[in-house]
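I'd like to ask some things about the structure below.
What follows is subunit A.
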Amino acid sequence: MLKSHLIAQLLKLLAAGLLLISFAMLSRRRTQRLITLYAWQGAILFLSTCLVAWDAGLTELWYSAALTLILKVVAMPWILHRLIQRLGAQWDNEPLVNIPITMLAGLVLVIFAFGLAQPITMMATTITRHTIGIALAVILLSFLMMITRRRAITQVIGFLAMENGLFFAATSATYGMPMVIELGIALDLLVAVFILGIFFFQIREQFDSLDLHHLESLRED
Partner candidate 1 sequence: MKLISLVRQCAEVALAIGIAPLFAGWIAQCRAWMQNRSAPPLIQPYRMLHKLFHKDAALATDASPLFRATPYVLFGTMVLAAAIVPSIATDLPFARAADAIALIGLFATARVFTALAAMDIGTAFGTMGARREMMIGFLAEPALLMVLFNAFLLFGSTALPSLVDGYAAHRSGIDPSVIFAAVAFVMVLLAENARIPIDNPATHLELTMIHEAMLLEYSARHLALVEWASSLKLFNYACIGFALFLPWGIAIHGADGTGALLVAVAALIGKLVVAGAMLALIESVSAKLRLFRAPEYLATAFLLAVLGLLVHLLLGANTIA
Partner candidate 2 sequence: MSAPRWLSAATALHGPTLHSLLFLVAAWVILGAVGLLRPRSVRFVAHLLFPLGAVGCIGVALLAGTFLATGHTAEAMILPLGLPDLPFHLRLDALSGFFLLILGMAGAGISIFAAGYFRRGEGTAPALLGLQYHVFLASMATVILADDAYLFMVAWETMALSSYFLVTSQHRIPEIRRAGFLYLLMAHVGAICILLCFGVLQGGSWQFTFDAMRGASLAPFWATIAFALALLGFGAKAGLVPLHAWLPEAHPAAPSPVSAMMSGLMLNTAIYGMLRITFDLLHVQFWQWGAAMLTLGLFSAVFGAAFAAVQTDMKRLLAYSSIENVGLIFTGIGLAVLFDASHMPLFAALALAAALIHALNHALFKSLLFLATGSVLHATRQRSLGKLGGLIRRMPWVAFLALIGTLAIAGLPPLNGFVSEWLLLQSFLFTPRLPQAFLNMLVPLGAAVLALTVALAAYVMVKFYGVIFLGQPREPSLVDAHDANWLERIGLGWLAAGCVFIGVLPQFALRAAGTVTGKLIGQTVTPGASFWRIAPVTPEQASYSGLIFLAGIVAAIGITFLLVRLLAHGRMRRTAAWDCGYPWQTSRMQDTAEGFGQPIRHMFGAFFRMERDLPSPSDEAPRYRIHIEDRFWGWIYQPIARAVQRIADAVSILQGGRLSVYLLYSFLTLLALLVFVL
């Protein structure tokens, strides 16, 4: 009883941390820092998954926790790190919308997300049910981030962050998806990142920059 209560507290703490990180991502400019934040996000996910697994005693969740550790804390950040090393794209230039406004929009989104999550929270039986709203918020925030950023890499990081949010939602709402699906998702993700990696180089060799405003030639004029 106490244990599960404690765990619930911890989980809420972690969720709060997740939300904080998302806001941090919205505000950060340096790509390097974004990657670090992304790694932290992964770590929190890993922890929360472990906690849930411990609490619910589900072996599946241990696996997916392990998966998270490998993929999202180690592999992806490392790949991304190497990428920006090779591409020399540490700095992101000004976002399209200036930071404060983005933050405000983010706040609104969070409220909206909580509002949406209400019915689900009502029904959910899981220990983590209160965190669903946060998961949704994280998804929307990273969506916002993708919209506001100008660089290919930052958009990708936003995309990955969104995927984290989804994962968090899965664990918190339903103790995670079935293993097959988890694996499938993970695989897709990995492939996606590889493809993106290839793309970065091709884009750079074609446009010798990763700035997205080069990619605006296909349009109706």
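Everything that follows uses one rule, which is that a residue touches a chain if its C-beta (ideal position, glycine included) is under 8 Å from a C-beta of that chain, and two chains touch if they have at least 3 such contacts; residues count from 1.
Selection rule, in plain terms: all candidates are chains of the complex that A comes from, given by their letters.
Every value quoted in this text rests on a predicted model; they were computed, and no experiment measured them.
Touching subunit A in this complex, out of the candidates 1 or 2, is candidate 2. In the complex of the two chains, the subunit A residues touching candidate 2 come out as 96, 112, 115-116, 143-144, 146-150, 155, 212-213, 215-221.
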